[in-house]
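I have a structure here, written as structure tokens, and I will follow up with some questions on it.
The chains shown are only part of the set, and none of them has been moved.
So that you can tell them apart, the chains are marked A and B in the order they are listed, and the count of residues begins at 1 in each.
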Amino acid sequence: METSLVLQNLLSPPVLFFALGVIAVLVGSDLEIPAPLPKLFSLYLLLAIGFKGGVELLHSGLGPQVISTIAAAMLMSALVPLYSFLVLKRQLDTFNAAAIAATYGSISAVTFITAESFLGITGMPHDGFMVAALALMESPAIIVGLLLVKLAPGETKEDPREGIRWGSLLHEAFLNSSVLLLVGSLVIGGLVAAFSPSGLGKMEPFTGELFYGALSFFLLDMGIVAAQRVGDLRRAGAFLIGFAVLMPLFNAGIGLAVSWLLGLPQGDALLFMVLSASASYIAVPAAMRMTVPQASPSLYISTALGVTFPFNIVVGIPLYMAMVRLVIPAT
Amino acid sequence: MHRLDLICSERELERVVHLIDAAGAPGYSVVRHVTGRGPHGSVSESMEFSGLGANVHVIVFCQSEALESLRQGLRPILEYYGGVGFVSQAEPL
């Protein structure tokens, strides 16, 4: 792995602002980005990534490779929770194991975006349909996560609203705000590109030019929030911290193998690895809070946000890039 | 009259409001963005961007009958999802 690659990632504005957020917490500064400002950036990033993905998806079309890649991504997000669960069950109860497993099956949009920005800096192209894969990887993980709880014998407390749980789970899996905004913006991007192309240029300053700076600003907040999780981590213990580093590495490896089988070009392969390796701290925690309230949010959020997210952002992306270059031929 | 103070996750708000309406209480008020700590750990606003949400504080001024009916509906929710409910006396101004 070339040092320049690592340095370029480490010293890019998004990663540095993430580090600044971490430092602010470590030195005990009162720097905070008060609610709901982080939500503004989070909504903006989903909208912009979806819109741009939709525009590019229209240009690339829905050919067989696109469809097989998306299908593979969805499969990945259903499989990862299964084997993660088996690992986690060695030390945790069913509820926590299932919730963490679901988290790792799903994806982190900000990790994806950071990887995209990194590709932009290194000049490696990638396809817009990867955003569609991103959008469709949250729902399967959520469903598998709850299946794991339901099928584990004798552990479920009775929910006061018996019966309606499945409906509200599917609802949460497919219609939670981040999936809806991402898929909606994707469709809008495609429609505008197809039928109202003069609108593209007018959206560009907002969804395009502003994007990188807004990502950096948001990562400042993510750094603060991730660092605040360090206390929880200590309670979580070495097992979970180890899981939060090793499982992404393993998933990235599987992702690389799948990319190679699918014949993805380098840029798309990197994104596929990042999708596989990343863990959700947006849609999944909210869904788990609702459907598995017995699981402790401090565990599944801390591992995903406090360990895996910074690991991927700082070490993972350039590492996966080096792996891609070893395995996938440049085009 | 009674004053009910209810603090729970905002993810349960919709269901709580349905119960209040069903109990025939004359009204209610909701304060969002409440943080805190209880037996299930602490709740902050720092994950608000993720859709996880923080707590809500719901205040209901009502008569005994509504309170009784609310009690039946709310207890299982508080037990299952966490949160606290307290009752005190209050007279209309």
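Everything that follows uses one rule, which is that a residue touches a chain if its C-beta (ideal position, glycine included) is under 8 Å from a C-beta of that chain, and two chains touch if they have at least 3 such contacts.
Bear in mind the structure is a predicted one, so any value in this text is a computation, not a measurement.
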| item | value |
| --- | --- |
| Formula for the entire assembly, written in the chain labels shown | A x3, B x3 |
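The rule is short, and it goes like this: only the chains that are shown with their structure count from here on.
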| item | value |
| --- | --- |
| Subunit A-subunit B separation of Cα centroids, rounded to whole Å | 33 |
| Residues on subunit B engaged by subunit A in the complex (per definition of touch) | 9, 11, 15, 33, 40-41, 44-54, 76-77, 80-82 |
| List of subunit A residues in touch with subunit B within their complex | 34-36, 38-39, 41-42, 157-161, 176-178, 221, 224-225, 228, 281-283, 285-286, 289-290, 293, 296-298, 301 |
